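For this depiction, one protein chain was excluded, whereas all remaining protein chains were kept in their positions.
A and B are the chain letters, set down in written order, and residue numbers restart from 1 in every chain.
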Amino acid sequence: MITTEQTITVTINGTTYEREVAARKLLIHFVRDDLDLTGSHIGCDTGNCGACSMLVDGMLVKSCMMLAVQADGTTIETVEGLSDGEELNTLQAAFREHHALQCGYCTPGMLMSATALLRENPSPSDDEIKKALQGNICRCTGYWNIFEAVKAVAR
Amino acid sequence: MLLREVGYARPASLGEAIELLAANDGARALAGGQTLINVMKARAGSPDALIDLNGLEELRGIDLAADGTLSIGAMTTYSEIVGSAEARARPIIGEVCAQIADVQVRNRGTIGGNLCTNDPTNHLPPLMAALGATMTIAGADGERTVTSAEFFLGVYLTAVVQGEVLTKITVPAGRSDGFAAVTLGVDGTCIASAAASLNGRITVALGCVDAVPVVVEPATASPDDVRAAVEAADIDPPSDVHASSAYRAHLSQVLAVRAVNQAQGAA
Partner (left out) sequence: MTSTTIAPEQVEVGKTWSGQSVPRKEDRRLLQGQGVFVDDIKRHGMGYLHFVRSPYAHAHITSIDVSQAEELPGVYGTLTGEEVAALTDPFFQISSPPGANVKDFSLALGKVRYVGEAIVAVVAETRELARDASELVEIEYEPIDAVVDARYAQDANVPTIHEDAGGNLMWHGVYEWGDLDSAFAEADRVVKIDQLHFHRFNSTPLECDGALVEFNKGTGQWTIHTNNQFPGFAAIMMGPAMRTGLDRLRFVTQDIGGGFGNKITSHPQLVVCCLLARKLGRPIQWTEWRTDFHLSMSHGNERWFLETEVAVKNDGTLLGFRTKALDDAGAWLRYEPLGGVIWAQVTPGMYKWRNIRVDFTQVATNKAPVSPNRGYSRMQHLWFTERVIDIVAHELDLDPVEVRKRNYVTVDDMPYETPNGCVYDSGDYAQMLDIGLELIDYAGIEERRADAKARGRLLGVGIGSTLDSGTNNFGQSRMINPELQFSGNNEVATVKLDIFGEIVVTLGTTPQGQGHETTAAQVVADILKCSVDDVNVRAGHDSYWNSHAGFSGTYASQFAVTGLSAVKGATEMLAVEIKKLAGAVFGGVPEEALELADGGVRIKESPDAFLPFMACGAIINANNAGLPEDLGVTLNCRYVYRPPFQVPDVERKFGNLTLTYATQIHVAVIEVDPETGYYDIVDYAAVDDCGRRINPQIVEGQVMGATAQALGAAVHENFVYDEDGNLLTPNFYDYHVPHALDMPPLATGSLESPSPFTPLGTKGMGEGGGAGIHAVCAAVQDALRGHGDAIVWDSCNPYHRVWEMLNDPKGAGGTVSVTTT
């Protein structure tokens, strides 16, 4: 049945949400505006920048190219779920140590891409790190320190 | 951002999807959405409804027949192809899919979506044309299978008509294939591309130069013959901010030779 609004259930960072959502609403808007999880960002309108990257059922996606209704029944991980409480996780700590962020706007998406990489491939080569981060634009760092941070965790 | 109002349905079967598409003129099939949703964000296109094919397992997966024929479900993602042992029977497919956009896009984007979009800068239309792939289309009246020459009709236009769904891509056996492109940044959007296949005969398909892949068949794999074949195709590529028509025409020759060279090396 074709509808313009649906009730969906998603579990994000361990919390389950049930909401009415318009079919036209992008997943990123749903997460940011409806659920107030503003850690994931929007940096473009063409699916290029990756600031909205999150893991949907374990798979890295850009949440601006997915409708919220398509996420019905999924389990989602966003940047807010990375730390265990106050403590930075190993990857986050490596980003801090290596100055892999400046303005921090791309950082949530970048962290999710690096997380997806390291889960799949805990010892990536330099080239594999670059390839894994290709979908995330950073305008501040030139990426070099981001590569170093991911390498530091990969070792 | 901010799509126009749109209806949405997630059919439980291919049959239901076809029914929904046939019953609603303004409905469109939603594959990976890595192009369509961007088009809708720009409000450059606004279907009345999206029929989401993502749940349809019958459209996913890769089969390798005993004779080496590959069947790839239209909703198979680039990442699935890259990771597939079966797909390695025709290695070029995975190699090219690994160059498309980025991890996130490859995780959602599908071979069927890439072909049905037929954006001239897409990687897969020229590749499938060179490989001699056939496309299976299902509709209310059953299935039909078409060649790439019959499939690609224009920019964003294919043989799939309202009420139909591309279900499967079939690629014959072979290994001597090549692909070359000049892209916007490393592994970026194609400015010009060429795919070549030397399995029995020599087929070269050029991307980014016309509304559909331009297929040429050089007499031999020698660079001179390849260039001559491209020359004889008398292409008139579009000019845009990334390339003039003349530059694209020139690149087509260079890339055709490189793709053929790669195909020879892969024999």
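Of note:
By definition in this document, a residue touches a chain if its C-beta (ideal position, glycine included) is under 8 Å from a C-beta of that chain, and two chains touch if they have at least 3 such contacts.
Bear in mind that the values here come from a model prediction, so they are computed numbers and not experimental data.
Only one of the listed residues, A:6, A:74 or A:107, touches the absent chain: A:107.
The set of chain A residues touching the chain not shown comprises 22, 24-25, 29, 32-33, 36-46, 48-49, 51, 78-80, 82-83, 88, 92, 95-99, 101-108, 111, 126-127, 129-131, 133-148, 152.
Where chain B meets the chain that is not shown, the touching residues are 1-5, 42-43, 102, 182, 184-189, 191, 240-244, 247, 250-251, 254.
The rule is short, and it goes like this: only the chains that are shown with their structure count from here on.
Touching chain B in their complex are the following residues of chain A: 1-4, 6, 22-24, 26, 29, 42, 45-47, 50, 53, 59-62, 64-67, 69-70, 113, 116-117, 131-132, 134-136. Residue ranges on chain B touching chain A, taken from their complex, read 1, 3-10, 20, 24, 27, 33-34, 37-38, 41-42, 49-52, 54, 101-105, 107-108, 186-187.
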